[in-house]
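A protein chain is absent from this complex, but the other protein chains hold their places.
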Amino acid sequence: MSRDRTLPGLAVATLVLLGVAAAAPGWMVFTLVVSLAQGLVVLGLMVLWRAGLMSFGQSLYYAVGGYTVGLINIQFGLSNALLLVLAAPAVAGLLAFLLGFLLARYRDIFFSMLTLAFAMILYGVLVKSSTLGSTDGFSILTPSFLGPHPGPDATQRLLTGLAALIALLAAALVHRYLKSTAGHLATAIRDNEIRVEYLGYSVHRAIHVKYVLAGILAGAGGAIVAMAIGHIDPEMAYWTTAGEFVFVAILAGAGSVAAPFLGAILFVVLRTYAAQYTPHLWHMVLGGTLLLFIVFLPDGVWSLFERACRPLKRRAPS
Amino acid sequence: MTALLDVRDLHKHFGALAAVAGVSVAVAEREVVGVIGSNGAGKTTFVNMVTGYLPPSRGTITFRGRDITGRPPRQVTGLGIARSFQVPQVFASASVLDNLLVAIGIAEEGRLPIWTPLRRRQRVARALATLESYGIAGYASQPASLLPQGVRKLLDIAMATVRGPELLLLDEPTSGISVGEKFAIMDTIMAALRAQRTTVLFIEHDMEIVDRYAERVIAFADGVIIADGPPQAVIDDPEVRRLVVGERVKVAE
Partner (left out) sequence: MTTTVAILVDGAVYASWLFLVALGLTLTFGVMKILNIAHGSFYAIGAYAAASAVGAYVQAGLSPAGGYLVMAGAAAIAGVVVGYGLERGLLRFMYGRDAVLVLLVTYAVFLILDDVMLLIWGANPYIAYQPDMLLGTSTVFTLPYPNYDLSLIAVAAVIGSGLWWALSRTRRGKMLLTVIHDREMSTFLGIDVAKVFTVTFTLGAVLGALGGALTAPIISVQPGIGAEVIVLAFAVVVIGGMGSIVGAAVGSLAAGFAHAAAVHLFPQAELFVIYALMSLVLIVRPQGLFGQAQPRKI
């Protein structure tokens, strides 16, 4: 068995990201923080996807994360980034825990479309509630950190650094989870649920746990994006937002906890180029890429990355 | 001696079809029972009900004096009843070792096995030892989807036994295995089970196997038990000959 180098790799990547957050130009920092947020959501999707489940409704928890930040802003006047970024996943996780009792009973397309329907329920509620700004949404307070307010540029950089650390923590924990018995149950469930039940474990519970995990991660992503952009609106919950997460998940592949973040960064690159060369055909680029990946590279870009690394490993002394 | 498993008046109807139509049977601790019966006699359906996969239409199932009727498989498994499947149920895309590791992981850990790595060193050792006792350790790193039928059957049985069940129900352990290999495989299985002092009920079509390994034989026909007793007596029973064994089969002495 080859040594698992995920954790050192993640640590190095985080150092690089912290460097970017500290020194890179503003637009790049902003891009990075949005990618990290998206990567967190997709990390959760990946946990589900390994068990053969694709949520088309992670926008639900993404929006819940964002609106939790907004509501805490309004209700309590609190804007501490650390507090918000903990509260949002907690709320999202709680909701996922409740809905999970229902969703754990469903598989393949039924799971996908039901998750989607729940996202649409939230969308419907948000659009109609004037206290939450209806379709326009509302603005988020500038996040604060311990100590005096450091100014907008430094705030964005601090937030990005925080996001990088959260991403590291999440990736490391999910990595550990994937190596556990419950993590391995993903393949087991995809292969044969009856056997899992006959081994004495509840498939529902296994899926429920994965679903809650995914909800927590999406909530964290939503909170970070809300603070980075400074605004939230019901579009966060709409199913096309969830569709973007699905896109990134397929683009990235489920081979490693680093894949979702790589995928999220590639997504931004793709969007930037598409905006430059085919400004009105963004959906076509998305759809075309998705098709190409499903047909030609079903394990995502991570599998390319792995393939590229393999000869290196072989050369290294064992 | 009280029965380990006590089944009373068990029925299962699929629409108009009565797959099991009033089965009562008691199995004592440490017994090795063979179950015979022609295709569609209701043997698998019987096992499906005892292990909770199908809810009975009528009747009760008692295990160690406790009513377990209608409990789902995972609870029944937890109580000490395990089964193997007529068509092996394994995790096709995982390796043989991982198949067994998942089985052991579930057996060893509690409700939320989310922290301890699956491939702990002691666990791998235990898994390899189990594979060894079933004679399939050589396949450890192969994906289960590529296994020969006999090996797959053994893996299926090995996975069923990791909890050290008190009662093991084997559904045609030698079906799909060549005549030459059958005895060797049954020897392996029975040796492994004897070491664990497991009570065994096995379904089997091959009368030679039944005669060699069972202490007691139950014959099913059309959803009911038509004979129950020592192997030779049941196999020689004229009713059983007519409905199950067929005249042409002669058991080798």
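By written order: A and B. Residues from 1 in each chain.
As a working rule, a residue touches a chain if its C-beta (ideal position, glycine included) is under 8 Å from a C-beta of that chain, and two chains touch if they have at least 3 such contacts.
As the structure is a computational prediction, the values presented were derived from the model and not from experiment.
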Sole contact to the chain not displayed, among A:V127, A:A218 or A:V301: A:V127
From B:T69, B:Q89, B:T130 or B:T199, residue that would touch the chain that is not displayed: B:Q89
Full-complex contact with the absent chain, from A:L82, A:A117, A:L169 or A:A275: A:A117
Residue of A:L169, A:V269, A:L291 or A:L304 touching the missing chain in the full complex: A:L291
Contact set of chain A toward the excluded chain (per top definition): 52-54, 102, 105-106, 108-110, 112-114, 116-118, 120-125, 127-129, 194, 239-240, 243, 246, 250, 280-284, 286-288, 290-291, 294-295, 298
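In this section, only the chains that are shown with their structure count from here on.
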Averaged-CA centre spacing for the pair chain B and chain A, given as whole angstrom: 44
Footprint of chain B on chain A - complex, ascending: 176-177, 179-185, 187-188, 190-192, 194-202, 205, 209
Chain B - residues contacting chain A, complex: 51, 53, 72-74, 77-78, 82-83, 89-94, 98, 101-103, 105-107, 109, 111-119, 159-160, 162-163
